[in-house]
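For this depiction, one protein chain was excluded, whereas all remaining protein chains were kept in their positions.
Should a chain be cited, it is by its letter among A and B, assigned in written order, with residues numbered from 1 in that chain.
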Amino acid sequence: MKDRIGKWLVSGPPLLYLIVFFAAPSLIMVLASFRSPGEFGGLAPLRDSAGHLDLNLESYARFFGEPLYWGIFLKSFWYALATTLICLVLAYPLAALIARSDKRHRDLLLLLVILPFWSNFLIRVYAWMIILGPNAALARTVNGVLALFGAEPVPLLFSAFAVLVCLVYVHLPFMVLPLYANLEKHDQTLLDAAQDLGANAWQRFWRITFPLSLPGVYAGAALVFIPAFGIFAIPDILGGPDDSLIGNVIKQQFLETRDWPFGSVLSIVLTLLALLLAALAAWVGRRSVGRLAGGDA
Amino acid sequence: MRKRPVSLWAAAIFAYAFLYLPLVIVVVYSFNDSRLNAEWVGFTLDWYRKLAENNEMLLAAGNSLMIAFVASLVSTVLGTMAGVAMYRYRLRLLPILVLTPIAIPEILMGVSLLIFFVMLNFTLGLVSVALAHIAFCIGFVAIVVRARLAGMDESLVEAARDCGATPWKAFAYVTLPLIMPGVIAGALMAFTLSIDDFVITFFTAGAGTVTLPLQIYSMIKIAVTPEVNAVSTLLMLLTLMLIVIASKVSPTLLRAD
Partner (left out) sequence: MALLDIEDVTRRFGDFVAVDGVSLSIEAGEFFTLLGPSGCGKTTLLRMVAGFDLPDGGRIVLDGQDLAGRPPEVRPVRTVFQSYALFPHMTVQGNVAFPLRMAKTPAAEAAAKIAEALADVRLTGFNHRFPHELSGGQRQRVAIARALVTHPAVLLLDEPLAALDAKLREEMQIELINMQKEIGITFVYVTHDQTEALALSHRIAVMNRGRVEQVDAPDRLYGLPRTRFVADFIGTCNLLTGPVMEASGGAVTIRVADLGPVRVGSEAQPALQSDGAIALRPEKIRIAAAGNGGTGGNRFAGKVTGLLYQGDVTVYMVRTEQGHALEALLANSASGLARFFEVGDAVELSWPADAGHFIDR
C-alpha cells in the first residue's frame, strides 16, 4: 500500500508536467487541425457566430488534394535517406576504429566525436556558411577548376549540396555512437576463425562484421533519419528557394502564412510518419538481434 | 590489441577532420581582421570588443542564461523523479511521455506548444520558453538517471533495508548518493541543451524575446559579421567546459548514450 503512494509521489510530478506541456499541446494540435483558420491568422474561434462547433476536414482535404505537399514530404524523405546513408559510410570506419582501440583511448576518442555535437547547432550551420561561401577557398577552387573546363561557376552555398553536407555534418555523431556501442561488443575471435577458414578482409567485413552490426546500424539510422526528416533550420539558412523541406513549410504555415489548421495537419502527418519509422526501427532492430543472437537471446 | 589497417585510420582521420574543421574555421575567423569570412587578413580582437558593447547580444545572453538556469533546475528535479520512477516501477504512460519528445523532430514540439500557449492566452516570452525547455530536458535527465540506477548494485538497497532502513531512508542514504554524479551530469546536460536550443525556442519565444541562439540566427540571416564568430567561440568554450565537468563528475555519462 505504501508502495502505491510512493509510486505516485515519485512519478506524479513529472507525469503531470509532461501531460500539461507535452500531451495536452499535442492533443490541442490535433484539435486545431480540424478547425478553421482565423481571419488574421491563427485559429478561428471554436464556436462560430451561431454557437456551433466549427470543426471541419477542410485542411485535411487540402493536404490530400494538393500533390505539392506530398512532393515536399517525398523530398524531405530523400534528403533524410541520403543523409542517413552518407552518415553510415562516414561513421562506420570511425566507429570501427574507436571500437578496436585500446580501452584507455576509447573514452577520449568518443569524447572527441561527441564534443562538436555539444556546440550550438546554429554555429555548426554557420560554419558551413563560411566554408561554402562564394569568396571562400573551397568555392573559388571548385569554380576555378570548372572555369578551366569552360563550365559555369556553381554556387556551393544556398543549394541542395549545402543542405545535404550540413545535414550529414550535424547528424554524424548520432550514427557513430550506436554503431560504436554495437561494434565494441564484437568478438574478435569470430574474425580470426573466418580468416583461418580462408576469408579475406572484405569478405570478413561483409559476411561477419556488417551483419552483426546491423542492430547498431538500425539504431543509428533511426537517430539520424527521424530528426533529419523534420529539420527546418538548415534549409532555412543554407538552402536555396527550391530547397524547402517539410519543416520549412510547417514553419512558414505557422509564422508567415499563419494558416494554423493546415500547419497542424502537416505536423500531424510528419509526427505519424516519424513515429511509424521509429516503431519500424525498433521492430527491425529487435528481430535482427534475435536472429543474430541465435539461441542466446 | 586488434588489427587496425591503414585505410581504417585514414578514413577515421578524415571523419574527425570533417567534424572539427568547420568549428576551427569559425574560431579562427573570429580573430580575423576582415568583415568577410573569406580569407585570413590579420589578427584582431575587435570583434570581441564589439560583442562586449553589443547590448542586444548581452541581453540575449542574459536571457539564455536565466532560462537555462531555471530550466535545468526544474528539469533535473523532475527528470530525476522520472528516472527513478521508470526504473523502480512498471509504468506505461510516463516512459512514453518522457521519451517521445526526444524521438520526434523538435519542430513538432515547437508548433504544438505555440498553439497551446496562444490558445490559453499565455503571453509568449521568457516563461513560455523556459516551460518548453523543461519539457524536453526532462527526458534527457531521466535517461541519464535511469542508466545510472541500472548500473547500481540492487543488493545495496536490500542491504540498507535489511539494516533497518525504510524504503525512503534507503533511497536517501544509499541510492541518492550513488546516483548523484548522474544527477549532476544530467543537470549540466540540461543546462547545455537549454542554452543551445534553437528550434523550440524559435516558436515559443514570441516577438519581443531573444535568446542567444535566436540572436545568432537573426544575425546570420540579416547581417553576417564576424561578431557571430566571436559569440560562437565563446559559447563553444562555455559548452566545452560544462561537458568536460559533466564527464569528470560522471565518467560513464557519455557511454550511457
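One rule holds in what follows: a contact is a pair of C-beta atoms (placed from the backbone, for glycine too) under 8 Å apart; a residue touches a chain by one contact, two chains touch by 3 or more.
Only a predicted model underlies this, so the values are computations on that prediction, with no experimental measurement involved.
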Visible chains that the absent chain touches, using the contact criterion stated earlier: B
Listed residues B:13, B:52, B:156 or B:241, member touching the removed chain: B:156
Of B:174, B:212 or B:235, the one touching the omitted chain in the full complex: B:174
Contact set of chain B toward the excluded chain (per top definition): 153, 155-156, 158-166, 169, 173-174, 177-178
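What we mean here is this: only the chains that are shown with their structure count from here on.
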Centre-to-centre distance between chain B and chain A (centres being mean Cα positions), rounded to whole Å: 18
Residues of chain A that touch chain B when the two form their complex: 2-3, 6-7, 10-11, 13-15, 17-19, 21-26, 28-29, 32, 42-43, 90-91, 93-94, 96-98, 100-102, 107, 110-116, 118-131, 133, 135-137, 169, 172-173, 177, 181, 188, 201, 226-227, 229-233, 237, 247, 250-251, 254-255, 260, 263-264, 267, 270-271, 274-275, 278
Contact footprint of chain A on chain B as seen in their complex: 1-5, 7-9, 11-12, 15-16, 18-23, 25-26, 29, 36-39, 77-79, 81-82, 84-86, 88-89, 91, 93-94, 97-98, 100-101, 103-109, 111-116, 118-119, 131-132, 134-135, 138, 142, 167-168, 192, 195-196, 198-199, 202-203, 212-213, 216-217, 220-221, 224, 228, 232, 235-236, 239-240, 243, 247, 251, 254-255, 257
